[in-house]
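The other protein chains are all here in position, but one chain of the complex has been omitted.
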Amino acid sequence: MFLINCPYCGERDQSEFSAGGEAHIERPKQPTELSDDQWAEFLFMRKNIKGIQYERWNHTHGCRKWFNMVRDTSNDKIHAVYKMGEKPPVK
Amino acid sequence: MKKYSIFALIKNAYTYHENWQKAWRDPEPKKEYDAIIIGGGGHGLATAFYLAKKHSMKNIAVVEKGWIGGGNTGRNTTIIRSNYLWDASAGLYDHALKIWEGLSQELNYNVMFSQRGVMNLAHNLQDVRDLKRRTHANRLNGIDAVWLNTNEVKKFCPIINTSPNIRYPVLGGTLQRRAGTARHDAVAWGYARGADAMGVDIIQNCEVKGIRRNGDRVEGIETTKGFIKTKKIGVVAAGHSSIIANMVDLKLPLESKPLQALVSEPVKPIIDTVVMSNAVHAYVSQSDKGELVIGAGTDAYISYTQRGSHDVVEGTLKAILELYPIFSRMKMLRQWGGIVDICPDASPIISKTHIKGLYFNCGWGTGGFKATPGSGDLFAHTIANDEPHKLNADFNINRFVSGDLVDEHGAAAVAH
Amino acid sequence: MLNYNSPILDSKNYSGLKISVIEPIIKINLRGKNRDFITKIGKELSIIPPTEANTSSGNENLNILWLSPDEWLIYSNNKIDFKNNNSLEDKLFNEISKVKLGAVTNVTDHWIMINLKGEKVFELLSGGCPYNFNDFKNLKGSVTQTLVNHIDVIIHNKDINDLNLFVRRSFSEHLWSWINDGSRFI
Partner (left out) sequence: MSKNLRITNNNFIDQTSRISFKFDGKTLYGFKGDTLASALLANNIHLVGRSFKYHRPRGIMTCGSEEPNAILQIGNDSSMTEPNTRATEIELYEGLEASSQNCWPSVNFDIGAINNFFSPLIPAAFYYKTFMWPANFWKLYEYFIRKSAGLGRSPTEPDKDIYDHRYLHCDVLIVGGGISGIMAAKTAAKNNLNTVLIDDKNILGGTTLFQQNECFKINNSYSNEWLKKEIETLNSFNNLTIKTRTTLAAYHSYNYLLARENLTDHLDLKDKKDKIRQRLWKIRAKKVIIATGAMERPLIFDNNDRPGIFLSSSIKKYIDFYGVKCGQKISLFTNNDSAYETAISLNNRGVSVNSVVDIRDKTNSLIVKQVEKLGIKIHWKSSVINTNGYKKINCIEIMKLSDDGTAAVGKKINEECDCLGISGGWTPRVHLFTQSGGKLKFRDEDNVFLPDKSELSQISIGSCNGDFELDEVVKNSVNLTNKFLNVNNNDYENLEIIASKEIDKKNIWLLPSDKPLGKTKPFLDFQNDSTANDIKLALREGFKSIEHVKRYTTTGMATDQGKLSNMHALGIIAETAGVKMGELGTTTFRPPYTPLTFGAIVGRNVGEFFDITRKTPIHDWHVKNKAEFENVGQWKRAWYYPRSNENMHEAVQRESKAARDSAGILDASTLGKIDIQGTDASEFLNRVYTNAWSKLEIGKCRYGLMLNEDGMVYDDGVTTRLSENHYLMTTTTGGAANVLSKMEDYLQTEWPELDVYLTSVTDHYATVSICGPNSKKILSKVIPNLDLSDKKFPHMSFKNALIDNIKCRVMRISFTGEHSYEINIQSSYGKSTWEKCIDAGKEFNITPYGTETMHLLRAEKGFIIAGQDTDGTMTPVDLQMDWIISKKKYDFIGKRSLYRSDTIREDRKQLVGLLTDDPKEILEEGAQIVSETNKQPIEMLGHVTSSYFSPNLNKSIALAVLKNGKKLKGQKMIVPMKDKKINVTVTDTIFLDKENKRLNA
């Protein structure tokens, strides 16, 4: 069970959170302009990184806020958390 | 290859078993192969086996980062069944099941395929609808699944708590009698031994570091044992598929997540079938050794650590005790995790890619073991002919673009 | 005539623990993002909504609990009669929602407030709550949202060993039952 530092509430047990997958995949502003391929890229294709990954988490059972996390998926170490809209910390 | 049998055992007993042949060689990679399979799990080894056996491709190699069968092959709960909803899935998994039925003989290696039946339980009205739907579809597809009412469930597996007073009472279930379990290690080892005997090089401790390509076709792989030339690469790397794909800037619709399982201490036979429950999320069988083999769920986050959260294990055992309160004093002996590559539609990919000579077999999620022989056979066909077999045509990568998904969430969601 | 009904009626005494339901009281959810919103609430209620995480503010009538950077829960200390009193909700709705400063939502019956009192309260909660109360228990007025026995709750540290716990109404009987079951073992 991770110990996650919610950027709003502080350190909490993982059970209060839910994971939301890869971060920084912006929803296309003009989906109708996209080809099926490009839309599929947004919809389904993922980097699925082994190593440093930027990902979304939600403090579901706390403040209900979404935030971003930098986590190493090869050892589950959390390197940083930051609020939505904030710039990701540089690698 | 010297044949295994009781007579061979007797003969070798006289020489204190000093003279058994190696199950497979330990070769250094050649400069070039006609095809290379990346990933020495059950699926990869089966692919090599069928390439050699059915497509006369003998100059092939299986390269494995660690040791063969050490990934999900050796970490799953070994459930084998084919009672899937959609025609495409039913075709694929039943193809595999048919091969399982003669696999020990085909490989001359006892994979202990035990057709002890698999039951899927229904706990709410929608479960009943979904499972009946599957049973009807199975029947018309020639798959031997039948619907059981609660009493019949109890009769088939008396230790299930079918009281109407539990939180989610058992409202019935389906039973596929041909389904069952097999010995996971034996599958990998049997295929390895069979493939090796036909000349396939199985190269362990050889990690792929890159894929060399020339324009739109592959030329070979860079490995920790040097460059190996080839025109065809079949990637069967399960949880690590995306990593190989990223080497050629290919993105796959996959997420690799932890899936946990556990076994109890061994006890005398107490449950002689496999019981799965989606809604209450518990599935259990008993191994030949006597351990209860229990599958837990996946975590929602990506991880390559082969560990998952304790909550998942707790949730699973909670469900086990709800359905089998007699197991409360049993003890968990060992728990472990695997990395499962999950597709958005809970169906696999067995497909060519836009890069010539590069093929992917992945996305099996939580339920790949059961498909091992079929997956190997169909992937071998796809690689050998550069065209899918009709049984895996629907499992192409392009379905994520067109939207023609094979949505098996209902049948496979947590099911394995 | 409409009758008032609470899902839990009684209160219970255990050694080192007293649990009781305190209803009916008013509960109002506040949402707002900017400074004007805070100022306006402060003016209307004479209490400034806390901006520091996991804290609360209040006076003898009302408490405001921090729930997130743009969300607060107001609850009243005193029981009220709904048949003759909707003024707080109306007032706030008119002063906040109507003028587009934020959102005011009546959640009076969305939550049930259970009071837990006694030196065993944290031991009781530790039976099913992953939250670390070590600092919380010493900070009067601290607030947390967390899980107790897998159920979402808001906990307000009213006083030493005196907690108000908010649970959604439809979950309340289950949680109540769980608390009573757990009280046997503390």
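Per-chain residue numbering starts at 1, and chain names A, B and C are given in the order in which the chains are listed.
Here, a contact is a pair of C-beta atoms (placed from the backbone, for glycine too) under 8 Å apart; a residue touches a chain by one contact, two chains touch by 3 or more.
In this text the structure is predicted, and so the values were computed from the model without any measurement.
Engineer: If the full complex is used, which shown chains touch the chain that is missing here?
Structural biologist: Looking at the entire complex, the absent chain's contacts are A, B, C.
Engineer: With the full complex in mind, choose from B:Asn141, B:Thr162, B:Asn278 or B:Ser347 the residue touching the hidden chain.
Structural biologist: Of all options in B:Asn141, B:Thr162, B:Asn278 or B:Ser347, contact with the hidden chain holds for B:Asn141.
Engineer: If you put the missing chain back, which residues of chain C would it touch?
Structural biologist: 1-7, 23-24, 29, 31, 70, 82-84, 86, 97, 100, 102-111, 123, 126-134, 149-151, 168-171, 173-174, 177-178, 181-182, 185
Engineer: Over the whole complex, note the residues of chain B touching the chain we left out.
Structural biologist: Spelled out for chain B, the touching residues are 4-6, 8-10, 13, 15-18, 20-26, 66-67, 69-70, 74, 87, 102, 104-105, 108-110, 112-115, 123-126, 128-137, 139-142, 159, 166-168, 183, 185-186, 189-190, 204, 264-270, 272, 286, 288-290, 305, 307, 309-310, 313-314, 317-322, 325-336, 344, 399, 401-405, 407, 409-410.
Engineer: Kindly note down the residues of chain A that lie in touch with the hidden chain.
Structural biologist: 1-3, 13, 18, 20, 26-28, 30-32, 34, 36, 39-40, 43, 56, 58, 60, 64-66, 75-77, 84-85
Just so we're on the same page, only the chains that are shown with their structure count from here on.
Engineer: Taking the mean of the CA coordinates per chain, how far is chain A from chain B in Å?
Structural biologist: 29
Engineer: Can you give the whole-Å distance between the Cα centres of chain A and chain C?
Structural biologist: Comparing mean C-alpha positions, chain C is 30 Å from chain A.
Engineer: Where in chain C do residues touch two or more other chains at once?
Structural biologist: none
Engineer: Which residues belonging to chain A are in contact with no fewer than two other chains?
Structural biologist: 1, 15
Engineer: Show which residues of chain A lie in contact with chain C when the two form their complex.
Structural biologist: My answer: residues 1, 8-13, 15-16, 61-65.
Engineer: Enumerate the contact residues on chain B facing chain A in the complex.
Structural biologist: 240, 242-243, 246, 251-256, 299-305, 307, 309-311, 341, 344, 400-402
Engineer: Can you tell me which positions in chain A touch chain B when the two form their complex?
Structural biologist: The touching residues are 1-2, 14-15, 18-19, 21-22, 36-37, 39-41, 43-50, 53, 55, 71, 73-76.
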